[in-house]
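The other protein chains are all here in position, but one chain of the complex has been omitted.
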Amino acid sequence: MQPHRLVMLAIAAALVVWVIVAGNWEWLPKYLPMIVQGVWRTIWLLVLSVAIGFTLAVPLGLAQASGPWFLAVPARVFCTVIRGTPLLLQVWLLYYGLGSLFPSIPWIRESELWPILRQAWPYALLALSLSYAGYEGEVMRGAFRSVPRGQLEAARAMGMPRFTIFRRISLPLALQGVLPTLGGETILQLKATPLVATITVLEVYAVASRVRQDTLITYEPLFLVAAIYLALAGIIALGFRWLESRRPRKSA
Amino acid sequence: MENTLGLLALSPPGWGGTLLAGLWASMQIAVGAFGLGLIIGLGGAYGKIYGGPVLRDCLGVYTTVVRALPELILILLLYFGLTDIVNQIMLGLGYDRVQISGVVAGVLVLGVVQGAYATEVLRGAILAVPPGQIEAARAMGMPAAKIARRITIPTMLGLALPGLSNLWLIATKDTALLAIVGFSELTLATRQAAGTTKAFFTFFLAAGAIYLAISMLSTWGFARLERWARRGDPPRMTGGT
């Protein structure tokens, strides 16, 4: 370790200690259970939206890369619209727009689904998943395009059915292509989750806002969530690095 | 739907004028933040490549932290923190408090965020400039500033433009986050109009269309710019992204 790094580490440690000692942390014990629950909700939203979003991104990418026009055009429009508008606007459109439409339809209001539809998290999850699908669909399009033509031709020459080609050749190669970018995309998604706080989902950012608003302490809760997000981003980065190191390397 | 379309009229009682005023504020901030981000990014990129170890590590901390934290938290920390610090300094020096307008605060905050991303984009582009060109210029005795102006920046522009185009799109969309601190840009104006008139779909869709138009226009403009910046490049292999 170079000496200037030690000095920088010492300065960083001193800053952290100063924030801990000089800051007002009286609120922490009271709100700790809420914060833990908030972190849990953030992780849960992140994991589910990435899973759903990625599942949607595969057909979106495939349709754009090699689908017929009546599938490619809608997929293209979807990705353009999602990527071209702010997520905050999408979240509000779904929650306030769609959410204000539902209760005026009697059969929805009387259905079994209403107790779920009246909550905020389904809209948050939907908005986050669609957003991830839009961005990742674009990435998958490039990945499917860059699958070497020779491989597909060889498979076709062997008489492989189309779905088997997709399952055994296109998809694995495309997935291998996007794996290095997935970590970054997932961190971007983590950074997008606080937006759902604006529609009353109590994830960790919303909890920090509540502390801020209840106690009128501005900076300490923000520092705490900043630290939590840094830690989560670090874990995601390390996790994907580990995943990539386990990936079988191409021998060529 | 037909009667709510009237709400988009440009003059009151339509809210179209309010939306356009919000759009104007959004654009001012996006342009300012993008410009500030470029300045920070250019300095940061040069610092990361040619700076000493301390400077390099400091810049590394800056880009890592800013890119790992949600923009919303950065905006809150900087929006209140930055103005607080400025005012503490002013009071400490015996001056009056300054009042930092929403536009200036927004530009500063988003500029600091953009700067971190721009540093990485520009660093990659500068590194991709063939070292032989710079060595040749140095051998000819060109001063460093002239090398930057005549060789590095023109050559890397074509390489940096796709990344910068992305950053510009992020800048336009990130202005929406200022709605949360109560800055009256397009998204907040939309929210106000929708809340007052209860025509949620009409206004959110209208604002979505505006953002989409900006994004598509910018993508087109940047593509033309890239073609212009690359006009001297040798022909490239096409395909792939």
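Note that the chains take the letters A and B in the order they are written out, and that residue 1 is the start of every chain.
Operating definition for what follows: a residue touches a chain if its C-beta (ideal position, glycine included) is under 8 Å from a C-beta of that chain, and two chains touch if they have at least 3 such contacts.
The rule we apply is simple: contacts and distances are computed from a predicted model.
A chain of this complex does not appear here, and its UniProt-recorded name among "Sarcosine oxidase subunit alpha", "Transporter substrate-binding domain-containing protein", "3-methyl-2-oxobutanoate dehydrogenase (2-methylpropanoyl-transferring)" or "TlpA family protein disulfide reductase" is "Transporter substrate-binding domain-containing protein". Residue in contact with the omitted chain (choice from B:Ile134, B:Leu188, B:Ile214 or B:Ala229): B:Leu188.
Shown as candidates are B:Gly32, B:Gly115, B:Gly158 or B:Gly208; the residue that touches the absent chain is B:Gly32. For subunit B, the residues touching the chain absent from view are 11-15, 17-18, 21, 32, 35-36, 38-39, 42, 79-81, 83-84, 87, 95-105, 107, 180-184, 188, 191-193, 195-196, 198.
Although one chain is not shown, part of subunit A still touches it, namely residues 96, 99-100, 102-103, 109, 118-120, 198, 200, 209-210, 212-214, 216, 218.
One rule holds in what follows: only the chains that are shown with their structure count from here on.
Contacts from subunit B toward subunit A in the complex involve residues 53-54, 57-58, 61, 65, 67-73, 76-77, 80-81, 169, 173-174, 176-177, 179-180, 187, 190-191, 194, 198, 200-201, 204-205, 207-208, 211-212, 214-216, 239-241.
Subunit A contributes residues 2, 4-5, 8, 80-81, 83-90, 92-93, 96-97, 100-101, 142, 145-146, 187, 190-195, 198, 205, 218-219, 222, 225-226, 229-230, 233-234 to its touches with subunit B in the complex.
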